[in-house]
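Note that this complex is displayed minus one protein chain, with the remaining chains in position.
Now for chain A:
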Amino acid sequence: MLLQRFLIRLLTMLITLFGVAVVVFVVIRVAPGDPIAMMLPPGATDADIARLRALYGLDKTIVQQFFIWLSGVARGDFGTSISLRQDVLGLVFNRLPATLELAIVALVMAVALGGTTAIIGARERGTAVEAGIDIASGAALSIPDFLWGLVLILLFGVLVPIFDISGRVSPQLDLPFVTQFYLFESLLRLRLDLTWDLLKHMLMPAVALALPLAAIISQLLKQSLKEVLDLDYVVLARVKGFSETQVILREALKNAALPTLTLVGVQFTFLIGGTVIVERLFSYEGLGNMAIDAVINRDLPLIQGIVLVFALLFVLINLSVDMMYALLNPRLRHG
């Protein structure tokens, strides 16, 4: 049953990815403006242009180009970036870790903040504390990450300048890293000075990304906790003499968390989508920032590669959340 569900999901995932590839391929090829003309000096002859067009395969029909590109992708060859003249896959893998670290730190913060406020709100239900949490989460939810980023830049970059508002790491530092996962590697190497520097750069973009998600987690988890808290087994635990906090943490939480989990999965993909503009805002050297440059430079192979990697990330997250839900939900596990 579970296997069948998994295989169906895998198939739809491939169809979705194929659809994304088709859409992005068609969209960027109807674009006016010749990327080849942009990369040549003004004195280039028509023959030069034609030679370069042939080199990048732009002299063939759209359908031919698509299948040449697709067969390359199947072999792990995403083509060569026009503006940076490097292998697209290499460029993407160079930047992806920065974006993943940012997104994961933001996710952890969102779960911690949303979870804590949900538990406090459920414990203090019906009081001014809960009302305050509701107002705060309502505002956090309505204001998108782009605006939160700007608010944070003003507050902690200008008014009280305690965090860095630009870049991923201080440029004067010597980095001993062999991977692009700077944050995790600095922890593994116990170079906590570097960890601190990385976190100081990452904190504000991460908070901007985390706040809307934290608000959703807070609202949904609080709602399910309040529902669970009226059930018999919880009342029984209370009668046994557990304090309200103990009742929530030991009895209610694990049953209330399941609906939140599915939602967090979908919302996490929105969070990753938000990294594009938030990275731009904080000049953070991740995939999203590179994507915007690629669009501005009309770097077709690079745009295609980045969009496909984002799409792959999104469908993988949805797939894993779906599987996790099926594994954790007894009704689906047996039925």
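Convention: a residue touches a chain if its C-beta (ideal position, glycine included) is under 8 Å from a C-beta of that chain, and two chains touch if they have at least 3 such contacts; residues count from 1.
Note that contacts and distances are computed from a predicted model.
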item	value
UniProt protein name of the chain not shown, from "Sodium:pantothenate symporter", "Malonate decarboxylase gamma subunit", "TIGR00659 family protein" or "ABC transporter permease"	"ABC transporter permease"
Residue of A:L7, A:A50, A:A139 or A:V235 touching the missing chain in the full complex	A:A139
Among A:V129, A:L187, A:I292 or A:M324, residue touching the chain not depicted	A:I292
Residues belonging to chain A that touch the chain removed from view	12, 15-17, 19-20, 23-24, 27-28, 30-32, 139, 142-144, 146-147, 150-151, 153-154, 157-158, 269, 272-277, 280-281, 288, 291-292, 295-296, 298, 303, 306-307, 310-311, 314-315
